[in-house]
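A quick write-up on the structure given underneath.
Note that this complex is displayed minus one protein chain, with the remaining chains in position.
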Amino acid sequence: MIIVMKPKTPQNEIEKIKCKMESLGCEIHESKGHNYHLLGLVGDTSKIDPNQIQANRNVEKLIFVQEPYKKVNRLFHPEDTLISVKNETIGGNRFTIIAGPCSVESEEQIVSIAEEINEAGASFLRGGAFKPRTSPYSFQGLREEGLELLKIAREKTGLPIVTEIMSVDYVEKFVEDVDIIQIGARNMQNFDLLKEVGKTDKPILLKRGMSATIEELLMAAEYIMSEGNENIILCERGIRTFENYTRNTLDLSAIPVIKKLSHLPVIVDPSHAAGLWWLVEPLAKAAVAVGADGLMIEVHNDPANAKCDGQQSIKPERFKSLIKSIKKIADIEGKKM
Amino acid sequence: MIIVMKPKTPQNEIEKIKCKMESLGCEIHESKGHNYHLLGLVGDTSKIDPNQIQANRNVEKLIFVQEPYKKVNRLFHPEDTLISVKNETIGGNRFTIIAGPCSVESEEQIVSIAEEINEAGASFLRGGAFKPRTSPYSFQGLREEGLELLKIAREKTGLPIVTEIMSVDYVEKFVEDVDIIQIGARNMQNFDLLKEVGKTDKPILLKRGMSATIEELLMAAEYIMSEGNENIILCERGIRTFENYTRNTLDLSAIPVIKKLSHLPVIVDPSHAAGLWWLVEPLAKAAVAVGADGLMIEVHNDPANAKCDGQQSIKPERFKSLIKSIKKIADIEGKKM
Amino acid sequence: MIIVMKPKTPQNEIEKIKCKMESLGCEIHESKGHNYHLLGLVGDTSKIDPNQIQANRNVEKLIFVQEPYKKVNRLFHPEDTLISVKNETIGGNRFTIIAGPCSVESEEQIVSIAEEINEAGASFLRGGAFKPRTSPYSFQGLREEGLELLKIAREKTGLPIVTEIMSVDYVEKFVEDVDIIQIGARNMQNFDLLKEVGKTDKPILLKRGMSATIEELLMAAEYIMSEGNENIILCERGIRTFENYTRNTLDLSAIPVIKKLSHLPVIVDPSHAAGLWWLVEPLAKAAVAVGADGLMIEVHNDPANAKCDGQQSIKPERFKSLIKSIKKIADIEGKKM
Partner (left out) sequence: MIIVMKPKTPQNEIEKIKCKMESLGCEIHESKGHNYHLLGLVGDTSKIDPNQIQANRNVEKLIFVQEPYKKVNRLFHPEDTLISVKNETIGGNRFTIIAGPCSVESEEQIVSIAEEINEAGASFLRGGAFKPRTSPYSFQGLREEGLELLKIAREKTGLPIVTEIMSVDYVEKFVEDVDIIQIGARNMQNFDLLKEVGKTDKPILLKRGMSATIEELLMAAEYIMSEGNENIILCERGIRTFENYTRNTLDLSAIPVIKKLSHLPVIVDPSHAAGLWWLVEPLAKAAVAVGADGLMIEVHNDPANAKCDGQQSIKPERFKSLIKSIKKIADIEGKKM
């Protein structure tokens, strides 16, 4: 951390800050330029509250040298983290496909889609039981019943299940029922929820918030890890920008950046990013090429009658041919499916 | 709602959609141009799911004519909504000042700040007990103890209290303890929480999410109203943009827009928007001039030792002089404090 | 400037950079932490090219302590710059109103609007002769003829004229014909144009680009000043964000920020920011309250038949009543009109 003092700050004010910082356990490296006076804080800065420093009226600004996240930081954990879920591994040289409908609608629907994606080569079944919807008048999911139907689909196909949690009240039930708990984009900074799932050892799929920076996504993961749960899979699903032809702007640069900054696996959800079914295929292929560890794709056998997000779901046949293209690119990237 | 069919859609596909829409209770006005074929849906469109229409592969796009929110829409409720809290009224020709520290730190701190802002002319005391913090290593608030201290400050000053809720588990307690329940920007789309506070009749201060459009803010308010609670105060607190000199970009245009679209009162939080104490004063004055119904301002008696957000808090003396300027502009706008 | 070396950079690589920096005239303050090794550059850094440092594969990142702009920087020029145009002064304790139609359409139109705004209290007449339009099929302005009509309106009312230049080929003509040359948002980084107008001594009204940071706006002004022209008036006119109810998001926080960072006067254009006539009035008032040095407002006597941007133009009567409100707020702010 580097404190930039305002031009013309009286020396005694600078001394006060130095004393305070030293009393909190830091060593101070001072550097005086023509206009600014810098105080570099070295050593253990964990007891220092940046906001307090910035609140000092003589401080021009505060510059951070080191990332604020620790447990998710690759600097302190150079090897890739691998997440084991039943017989599957996520991360490393594996490429993982999670697929399924936006929401669970009926036993017949979820079982038949599960069978189709299983046959096509997916490793996980996704399906929403509890649905965050922008409008209170839209379908809100089958809730507990949806969870039961997912379990039936899992039993019939062997595919482990991934589904979204929306409230701390359900953590216990999800730990028992599902294989990967998804935290959606809208809850990426629902800190109470992050802490609760952090106390379990269930794999967590953490989606990037619509307006979250990469650093904020990593800080959200840090919340989970700081409670003890190290099984985290990150997911890029598009950010909000001025361009609105697409629902969101898929930020594929985030993939190599995250892999540089953190040891956690990261997958891509092209369906929610684009919001348009015909964009899913090119974006999925690009995600493999850019180095993602997997994909989460919405597949529906009857999009025009889907209860949710049919416009971004692809049909099983198209999914099958997509998997074939993906495999070829994954091969080039040295990843196994 | 207007359905734009893809160029060259076969007539029988158009007929299918028409049939389906009619069976759901709509009348259809058809319009055929050179390249596109439009179907305008008139009448009761409440049973129609826009996503399903968009999922139809022959549909080019869907155009919405009417706003998706109903209960918060000024079209169906032309008069301003006034919110009564104890002896205070928010909205209409009143201009309301809510002030206090970012977080409650101690009895002495909260009581002394409450006394100062009370004397200066504020009508409500704010103070965080449960704090959403980006880092798990930052101060997370005094939680229940913070609520107790706020109640002591209320008793000593008579100021009603406003504080943020972070989890559905606390709704009952907040209803009992506080006067206005705040939903923070990060929880604006925590739909379970919106529904729960919607079932109470406690006034809700709903802050705009960092990347929420005005329409999404109004849809979040619709969630609360659709459960029965009509006591909602909206709050603009800055949106995320590419400009990062300021923490967020305060969107003051949103104030007259919201007042045109909705009957709900709307206030401005310049402290969180700017993130810098010296910007609070000019932005607060601009908020009055643009037509806001009130302000929420962070005030701390010792910002450099505040446990949270000291860099954006102003001191009581400055707050007092700010209130005087605000009063003059409020006068011009015909608002009473 | 602070160079952050990558963790584990070999010492000889660090020495190489130090040597190079010293040979370019800098003193180096070194600071070694647990993970990073910092090199602080003090003294004359003008010969250093930041891009070259960042291109060094051992450099993690480069941190800038000082602003990249010099001549526009308030640090080296603490007093407000005042711009004199004929009998008018812009900046300091003056509040300036520039008004007129989006584009000059005919002699009758521009003269009659000029007379109305003159009577209402405006100090400058604006009107586009050369128009940057998104579509090649839209009205592109009367060009040279438009300039002539502006001159007639000036003669009849005494109002100095402001109009936009679009190409270096016209600099000489504009210097002769107009009183303030406007550089539009789309040309804020047309560096050849900036340099050319920088070689004149004509006052320049420089509008912020739609996606320009405050720093980039100041760097554009630096281009002009570095060629010798110090008569620059900055203009905030809205930035592009995800919110699209309004054409752009007016960034009023930029006003106090610019006044802190620079000595140049800054005005606000609420018409282009909002893109909707009924937003002009509240935003104009907010601009006065936030501390702007003036306003540029589109006024048209027949918006529904305007050849350009009628939807954001207000009528003369409304302009007159707006001027009255503005005067009252300017009074509170200690500004004279």
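Should a chain be cited, it is by its letter among A, B and C, assigned in written order, with residues numbered from 1 in that chain.
The working rule: a residue touches a chain if its C-beta (ideal position, glycine included) is under 8 Å from a C-beta of that chain, and two chains touch if they have at least 3 such contacts.
Keep in mind that this is a model prediction, so the values were computed, not measured.
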Touching partners, among the displayed chains, of the absent chain: A, B, C
Hidden partner chain, touching residue among A:T89, A:T246 or A:N301: A:T246
Per the touch definition above, residue among C:Q54, C:S84 or C:S321 touching the missing chain: C:Q54
Touch criterion as defined above, residue of C:I14, C:M210 or C:M337 at the omitted chain: C:M210
Subunit A, residues in touch with the chain not shown (by the definition above): 211, 213-215, 239, 241-246, 249-257, 260, 273-274, 278-279, 282-283, 285-291, 325, 328-329, 332
Residues belonging to subunit B that touch the chain removed from view: 2, 4, 7, 29, 31-36, 38, 40, 42-43, 63, 65-66, 75, 240-242, 244
Touch list for subunit C against the chain that is not drawn: 46, 49, 51-52, 54-57, 68, 132-139, 166-169, 186-187, 189-192, 195, 209-211, 216, 219, 222-223, 226-227, 240, 277, 303-311, 313
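Just so we're on the same page, only the chains that are shown with their structure count from here on.
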Overall pattern in which the protein chains touch one another (line/ring/star/complete/other): complete
Subunit A and subunit B, separation of their C-alpha mean positions in angstrom: 26
Intercentroid distance (Cα basis), subunit C paired with subunit B, Å: 32
Centroid distance [mean C-alpha coordinates] between subunit C and subunit A, Å: 39
Sequence positions of subunit A contacting 2 or more other chains: 240
